[in-house]
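One protein chain is absent from this view; the other protein chains keep their places.
So, chain A:
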Amino acid sequence: MDGEVILLDAYASMFGMRLRIALAEKGVKYEYREENLPKKSPFLFQMNPIHKKVPVLIHNGKPICESLIALQYIDEVWHDKNPLLPSDPYKRAQARLWADFVDQKVHTLGRKTWSAKGEEQEAAKKEFIEALKVLEGELGEKPYFGGEEFGYVDVALIPFYSWFHAYETCGNFKIGTECPKFVAWAKRSMQRESVSKSLADPEKVYDFVLILKKHFGVE
């Protein structure tokens, strides 16, 4: 049986969205608990004492932190349905590399498009588009990064699509015109129920970013 599964999460968290998608892909029943960021609960501090961040996957009382680590855990425990990582070690290594690229480039640069100003923001916008173009190159003619099947990299990356409206509005630029292939892949992925039900509403994400901007003192 699945056991008791709790997901400690925050609506707009792209990392939390990864786990919502994966659990949905695997048909795992779980309890969703919303953390009211930036006011974090004592339960979160108990489950993730080191980083104090969401998401935290809690399986039979045991916490797993860090979204890509939890993603691999979900894939290993519920390995029978919709495997996310391929079985070939070389292809697995490539999938891990691209998921890591999403964290290192898409997340970091995307963040700067709304949190930085002036020259730093302009540079971040440019590099962000470049990173998406690198991903377009990797996607090539495949329907998904996983090939014919929706996979690990697709799950790792698609949540950021819900943040594009916020990036574009705050950064005053258009992503779709520069990266049409990327947007086509995103729209294809959104047709999956696991994705459309898991991604946050872009307007609500934008509202959340405005709160973050106030919180961090960014005009």
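Things worth noting here:
The rule is simple: a contact is a pair of C-beta atoms (placed from the backbone, for glycine too) under 8 Å apart; a residue touches a chain by one contact, two chains touch by 3 or more; residues count from 1.
Operating definition for what follows: contacts and distances are computed from a predicted model.
Taking the options "Large ribosomal subunit protein uL14m", "Probable glutathione S-transferase", "Palmitoyltransferase" or "Acyl carrier protein" in turn, only "Probable glutathione S-transferase" matches the UniProt protein name of the chain that is not displayed.
The residue touching the chain not shown here, chosen from A:77, A:184 or A:210, is A:77. The chain not shown here is touched by just one of A:62, A:81 or A:197, and that residue is A:62.
From the options A:42, A:89 or A:140, the residue with contact to the chain not on display is A:89.
Taking the complete complex into account, residues 50, 59, 62, 64-66, 69-70, 72-73, 76-77, 89-90, 92-94, 96-97, 100-101, 134 of chain A touch the chain not shown.
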